[in-house]
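Mind having a look at this structure? Questions to follow.
Every protein chain but one is kept in place in this view of the complex.
By written order: A, B and C. Residues from 1 in each chain.
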Amino acid sequence: MTQYYLYGERRALPAGPSYEVYLDPATTAVVSIDMHDGHLSESPDCPCPAPRGRAIVKPLDAFNDAARAIGVRLVHVRSSLRPSGADDVGGIPSAWRLGFGEFVGGIPNVDQHAIEGTPWTRFSIRIAPGDEVVDSKKRLSAFYPTDLDFLLRQMGVATIVLTGVMTDCCILNTAFDASNRNYRVIVIRDLVAGTNEELEEAALKIMSLNTGLVMDAKDLLGAWRERQSGVAAA
Amino acid sequence: MTQYYLYGERRALPAGPSYEVYLDPATTAVVSIDMHDGHLSESPDCPCPAPRGRAIVKPLDAFNDAARAIGVRLVHVRSSLRPSGADDVGGIPSAWRLGFGEFVGGIPNVDQHAIEGTPWTRFSIRIAPGDEVVDSKKRLSAFYPTDLDFLLRQMGVATIVLTGVMTDCCILNTAFDASNRNYRVIVIRDLVAGTNEELEEAALKIMSLNTGLVMDAKDLLGAWRERQSGVAAA
Amino acid sequence: MTQYYLYGERRALPAGPSYEVYLDPATTAVVSIDMHDGHLSESPDCPCPAPRGRAIVKPLDAFNDAARAIGVRLVHVRSSLRPSGADDVGGIPSAWRLGFGEFVGGIPNVDQHAIEGTPWTRFSIRIAPGDEVVDSKKRLSAFYPTDLDFLLRQMGVATIVLTGVMTDCCILNTAFDASNRNYRVIVIRDLVAGTNEELEEAALKIMSLNTGLVMDAKDLLGAWRERQSGVAAA
Partner (left out) sequence: MTQYYLYGERRALPAGPSYEVYLDPATTAVVSIDMHDGHLSESPDCPCPAPRGRAIVKPLDAFNDAARAIGVRLVHVRSSLRPSGADDVGGIPSAWRLGFGEFVGGIPNVDQHAIEGTPWTRFSIRIAPGDEVVDSKKRLSAFYPTDLDFLLRQMGVATIVLTGVMTDCCILNTAFDASNRNYRVIVIRDLVAGTNEELEEAALKIMSLNTGLVMDAKDLLGAWRERQSGVAAA
């Protein structure tokens, strides 16, 4: 029986078409968010550290391989800011620079965050031939102002599976946006990471109530394999 | 000294232009979200109850009057779904119907939620002449697929102040969207209400880190009055 | 054999799946644009006269009935501006007020154009039960800032058929927008009307090259009926 999380509680996914429609590997894309060295490097110069995300790099590479083997498509979204600064600090700066910056007591190299042409935009996870990349994320959402929605429509995607960083900002915002645009959304509980445990748990609860399903990686892979092989879910 | 909340802690707003730009009443609009009887009625038939929101109806009316007196503009956003069902249950249903419905154990009259022409779309707060209304909210965000962004641009608004329900879904999603679109965002801590205290607090923490300022109503009114009268903040 | 127009020349629609996909009645919606009294009334007070559009009111009613009989869905888009003026003359005014106004030598009652609550927003064509209405058109396109795209996605529409006024502005702009968003677009040559014959013909040529098919009403109805009845196109 497929398991999911509702408000932090692990339980059996109810039967029925409303849930079944989330689990079709043929109409699904896995969308990873901001798994790049600008968040995940261990260097002291890392411009926008998301240290909790380092623990999901290897498991996400393994999950992505399993998804590819099943035939699920992959899209990787990455922040990229024009070197001129016009996208952010040279115009109306991102709000997180104020609030998050104040919270963590300042980030030394933050002005290098996501700048095109720096090493900080390198992917920390493996990108395979056949994967698609969306390179124009500028703010928290993977949808605005990128071409992700356009690309997903072209690919005939109905369900998106979110992985990456950070659970309580970019993942959460993207889950809201995807759900508003009528995509079915699954967030992989053990393949997202956030600011701290408190906000990770809260964001997962919020998403389980409002944007779709929260599941563990192994449970989703199991559900896909059952459907791929034509075996009905038990 | 103006006070705000960072990660739940009340503290003095730092000085400087990065914060000052949030507090100009002339370029600000107060945006209330979904303060309608479909969420706030005490009737057992209320199709999508947000009972914690009832406590903010009167304080929000008072705040809105104070804002009008200072010359701050108001916009009220309200959900409205076509009677045919095409916007929701007759097409790809909103994800909250699944997750939130399961969480609260089912909502008896939920199919009447926000249906145009029913009494459930009536505002529970007072709308004054000169206020603007946005009537095409269909999902969680006040921005998609409405004309709110278009209207705010036309009004020359740079800062939006969010009030209403629910803190952990529509307010949170709208704060993300507004911030991505480069509006400065203030959320009024004591004029928003959510699912429960746990998620209200978490959502306010998330917004204080990522989308702008979290403030109490009286502190924002005080800051506006100082700027309106030309007296510098102390 | 189905006929269409390429750069003003009537000719046989080539065979093949690239064209066939335009002609499936089951995934199509007819979208009428701005067939309201504010454009079509014969009153001297008509605030934004599109006199060439009056000739298509009856033929469009007949076409819409035929489409309904085949099972094709209908959506009617109509301009509607807030009485405050914030959407247009009270903010950044529409560009057509300058150019078109200068061209026709001024329009006496133009400030009443599309104002909510005036008689000028009444539909001049017949709206049937089961048709959908989009009421938040503010500028030339039927897509921005309305919820038309959202509604069409919910309805599972792949092809839209454009009718109404005016060929060389709102129809043309909507055809571009729909095509960019990956809808298949058909414009009904004899159910659209424009500024004058010169611009109508030019706009139809432009659309035939760039946004999809241009066809006559009877040819499209014929193509739909063949596919509805399961008879292959000859």
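Note that in this section a contact is a pair of C-beta atoms (placed from the backbone, for glycine too) under 8 Å apart; a residue touches a chain by one contact, two chains touch by 3 or more.
Predicted, not measured: the structure shown is a model, and the values here were computed from it.
K.L.:
Going by the contact rule already stated, which one of A:T146, A:T163, A:S179 or A:T195 would touch the omitted chain in the full complex?
P.N.:
A:T146
K.L.:
Which one touches the absent chain: C:A26, C:I107 or C:A202?
P.N.:
In the complete complex, the chain left out is touched by residue C:A202.
K.L.:
Just the residue numbers, please: which parts of chain A touch the chain that's not shown?
P.N.:
So the residues of chain A touching the unseen chain are 82, 84, 86-88, 90-92, 130, 132-133, 135-136, 138, 144-147, 149-151, 153-156.
K.L.:
Need a quick check: the contact residues on chain C for the chain that isn't drawn.
P.N.:
Touching the chain left out of view, chain C contributes residues 6-7, 14, 18-19, 91-96, 98-100, 102-103, 139-141, 144-145, 168-169, 172-173, 176-177, 179-182, 184-185, 195, 198-199, 202-203, 205-206, 208-213.
K.L.:
Considering the entire assembly, which residues of chain B contact the chain that has been omitted?
P.N.:
On the side of chain B, residues 150, 153-154, 181-182 touch the unshown chain.
In this text, only the chains that are shown with their structure count from here on.
K.L.:
Hey, how far is the Cα centre of chain A from the one of chain B, in Å?
P.N.:
26
K.L.:
Among all residues of chain C, which ones touch two or more of the remaining chains?
P.N.:
Correct list: 150, 153-154.
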